[in-house]
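Only a single protein chain was left out; the remaining protein chains are all shown in position.
Should a chain be cited, it is by its letter among A, B and C, assigned in written order, with residues numbered from 1 in that chain.
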Amino acid sequence: MQLGMVGLGRMGGNIVRRLMQAGHTAVVYDRSPEAAGSLVDEGATGASGLEDLVARLGAPRNVWVMLPAGEITETAIQQLADLLDRGDTIIDGGNTFWQDDVRRAEELRSRGLHYIDVGTSGGVWGLERGYCLMIGGEAAAVERLDPIFASLAPGRGDLPGTLGREGRDLRAEQGYIHAGPSGAGHFVKMIHNGIEYGLMQAYAEGFDILRNASSPALRPEHRFEFNVADVAEVWRRGSVITSWLLDLTAAALAEDEHLSIYSGYVEDSGEGRWTIQAAINEAVPAEVLSAALYARFRSRQEHTFAEKILSAMRKGFGGHIEARKPEGARS
Amino acid sequence: MQLGMVGLGRMGGNIVRRLMQAGHTAVVYDRSPEAAGSLVDEGATGASGLEDLVARLGAPRNVWVMLPAGEITETAIQQLADLLDRGDTIIDGGNTFWQDDVRRAEELRSRGLHYIDVGTSGGVWGLERGYCLMIGGEAAAVERLDPIFASLAPGRGDLPGTLGREGRDLRAEQGYIHAGPSGAGHFVKMIHNGIEYGLMQAYAEGFDILRNASSPALRPEHRFEFNVADVAEVWRRGSVITSWLLDLTAAALAEDEHLSIYSGYVEDSGEGRWTIQAAINEAVPAEVLSAALYARFRSRQEHTFAEKILSAMRKGFGGHIEARKPEGARS
Amino acid sequence: MQLGMVGLGRMGGNIVRRLMQAGHTAVVYDRSPEAAGSLVDEGATGASGLEDLVARLGAPRNVWVMLPAGEITETAIQQLADLLDRGDTIIDGGNTFWQDDVRRAEELRSRGLHYIDVGTSGGVWGLERGYCLMIGGEAAAVERLDPIFASLAPGRGDLPGTLGREGRDLRAEQGYIHAGPSGAGHFVKMIHNGIEYGLMQAYAEGFDILRNASSPALRPEHRFEFNVADVAEVWRRGSVITSWLLDLTAAALAEDEHLSIYSGYVEDSGEGRWTIQAAINEAVPAEVLSAALYARFRSRQEHTFAEKILSAMRKGFGGHIEARKPEGARS
Partner (left out) sequence: MQLGMVGLGRMGGNIVRRLMQAGHTAVVYDRSPEAAGSLVDEGATGASGLEDLVARLGAPRNVWVMLPAGEITETAIQQLADLLDRGDTIIDGGNTFWQDDVRRAEELRSRGLHYIDVGTSGGVWGLERGYCLMIGGEAAAVERLDPIFASLAPGRGDLPGTLGREGRDLRAEQGYIHAGPSGAGHFVKMIHNGIEYGLMQAYAEGFDILRNASSPALRPEHRFEFNVADVAEVWRRGSVITSWLLDLTAAALAEDEHLSIYSGYVEDSGEGRWTIQAAINEAVPAEVLSAALYARFRSRQEHTFAEKILSAMRKGFGGHIEARKPEGARS
């Protein structure tokens, strides 16, 4: 099948590669000409701009937009909409807010265009392991692109099957689903990332407690010096908490169990925030997912105004003067 | 009534002063001789040590121990127990872990001594406003010391009475209660402090959101530059969230709404921690009180090991390299 | 001064009463004719509809809208905008989402109308104690209505002044502020309510731990039977955690310390949710305010799907079969 790809960063480029390895063809475009270079060497057709890209695709056209930020994506999709013809399809595979999909699909539908939102998980490993795809949009449009999705997905692999799935959608077992109407794909991806934040924070807190078990504030007979690299490794086998995130943690700790190259400043992306917004709209308690997000917010501050308020009150009622230096924490 | 006071810090000294103002007499001792000096000028009898203090008290003796830390208090009480006679009373007014009271009362009872645990709230304001007292121990011993407690307590003041309290213990309306057997006083004080942490954090977070409403990350038409000093002041009158802690916050913000003299490093004392321990033992969810405690823990670290674990995972699955500098937050 | 009031529920009616007591005049309207009846007896002019209300007001007109929900308020304001003349002012005193104020003020400005958003705290006590007012809008419009705001506010009362406020806005000390441009009033009120949730939950958790201190799961020597009504009362005097919310709690517990008439099902309103949304937009950690909101969400469910997921996993890895009955908790 033929696909146009707009945006050839870490994700876009490798998606094209995986598709070409499966026998699909691609017309590719990126603002930065160098990005396209190596893909063209590998067999892709380069385009000089959106208009050129559209011109080089056979109808009905399929254009996958894989751009980093909301505004850039919006602009590219509006421009493509003006260039494409009725029956063509735009796929947004980036990290788009699902309510934007709902609006956008409605607008494009009125112009005879199809719109598919695809939440794409896989990171730097997707080229090799395949991408887990969470897809939203009209069934017919999604089904027409099935060859693309099937090639990108990881496939069944050697993972044991799940009992009781007889009669259920086989695509899920290949690593991709049609999650529902427009927005459903990015909604599921958003929750995926929300869960990811929670999982990461759970491991992070556990290792923090392990590491601080040697704190001089503890009674000497209750202190331990754990080898956290070995602990992470042992949990990979036979324990209840095995996971891919644990594999990655074990690898990082094996390299340097002090993690000295990391500052401890942690970014967050929109999905974690939107997950909490969804929880609140639905009145679903989401303590763990919120706490995981807030830990990242806090990691990016030297001190919060909230903390100064606390000290000010403490001085007010008790005359307490706080120390000014952070604790000599080992981390 | 006559009281011996061991420990003449901020709290102990003012307790003696308030008692003397009410006509009681005091024999006082502190490791540091200067601490006793001004109290002796004000009418107290100085003692050169615990033995001397005991010798200067008439039987049955009442000795109030007001020392800062658990171990020092324990030692002083054990020494006093050896010096006192059957029928004498030791009062621990410090911030003792309530389970230590339970053990200690049992030990002292077998030696014919009375033991009373008193949770004392009032901070630097107690001399003037009176101390809120939460008292644990045998009823007879507590009642015998009622003149002391009644003088220390704030009294009814001009606070409106609570409807429906007819027939209930009048002491509560004076600002002191006999909360139950040994340990009950410090247990109630512990919960008081646990709640205090939660209240403080609630205000702190609210003011933090107000202050960051001018964040450049927000859309320009959705930014505000609030005068947080005026906001704190206005909430003092007629709003649902009026409180003494808000009064203190308003005063601190009136002095400097940037709170520049505060580092943001916030201490915690045992009560906040023991409150969570009690909640867990009772299987009571205590999200807010725990979060308030953890905010203080976090405030004392530059970065946690947990945060580095997060960054390590992010690099592992997505190749993300975190920024190394804290955000240019205004706080 | 003359004010039109649309919406005569608990809040609107008492606002009119307080204004008339201060010598202002009012033209009032409510969908339900009975609501206006008693106010007319007390001296207000009744109106048969919005058109009639506008007709009975002298120019420049001031119309205060005090309606319960977002949509009804929006409709009323749009209808008023069509009826009013250039130079007239609409005041929204309800619980409006501040971003709606920003949009609305812009629309009305283009039609020559003034728009003022007023966050109003005071509940059922406002008539007697006065209303704490948080006001957003153009300075000139806000100043023109100062007589109204000054009469509604609690005034300085006998609350001690805050040191260091020399040269600051005197209105704050009367219980009202001009917080900033349109939306600022409701933003400050939103944060006020967010803090309120946090404060309430802090007290609630503390009393829950106190009450469950008699749990049979604890060792007998570590159990206490606290009189929570007396505890609440004693904390009102001289303690660090005195507040109006504590006064109310003491009153409720004095009436019935088991709180048997309350189901434990707790509503939340928009402000608590919008507060978290603001925190997330600003990347401010707001653990306590979020936890307080989630506790209310959870209180309205018999069981969450999340809890069933937990049990399903526990059965999967450990063969655990959960009990099916809630614990015999005393609450």
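Everything below uses one rule, namely that a contact is a pair of C-beta atoms (placed from the backbone, for glycine too) under 8 Å apart; a residue touches a chain by one contact, two chains touch by 3 or more.
Only a predicted model underlies this, so the values are computations on that prediction, with no experimental measurement involved.
J.: For the chain left off this view, which of A:13, A:93 or A:130 is in contact with it?
T.: Answering carefully, the residue with contact to the hidden chain is A:130.
J.: Which residue, A:84, A:113 or A:179, contacts the hidden chain when the whole complex is considered?
T.: Answering carefully, the residue with contact to the hidden chain is A:179.
J.: Sort through C:115, C:131, C:203 or C:274 and give me the one touching the missing partner chain.
T.: The missing chain is touched by C:203.
J.: At which residues does subunit C meet the chain that is not included here?
T.: Where subunit C meets the chain not shown: residues 10, 123-125, 200-201, 203-205, 207-208, 211-212, 244-245, 248-249, 251-253, 259, 262-267, 287, 291, 295-296, 298-320, 322-327, 329-331.
J.: Under the stated touch rule, tell me which residues of subunit A contact the chain that is not displayed.
T.: Counting only subunit A, the missing chain is touched by 99, 102, 121-123, 126, 129-134, 153-157, 159-160, 162-165, 168-169, 171-177, 179-181, 183-184, 187-188, 191-199, 201-203, 205-206, 208-210, 212-213, 215, 217-218, 221-222, 224-227, 229-231, 233-247, 250-251, 254-255, 275, 278-279, 281-289, 291-292, 294-295, 327.
J.: I need the residue numbers on subunit B that touch the omitted chain, in ascending order.
T.: 240, 268, 273, 276-277, 280-281, 283-287, 290-291, 293-295, 297-298, 300, 304, 306, 317
Following the convention adopted for this analysis, only the chains that are shown with their structure count from here on.
J.: For subunit A and subunit B, what's the span in angstrom between their mean Cα positions?
T.: That gives a centre separation of 46 Å.
J.: Using mean C-alpha positions as chain centres, tell me how far subunit A is from subunit C in Å, no decimals.
T.: Here subunit A and subunit C have centroids separated by 38 Å.
J.: Find every residue in subunit A that makes contact with two or more other chains and list them.
T.: Within subunit A, the residues that touch at least two other chains are 287, 291, 295, 298, 300, 304, 306, 317.
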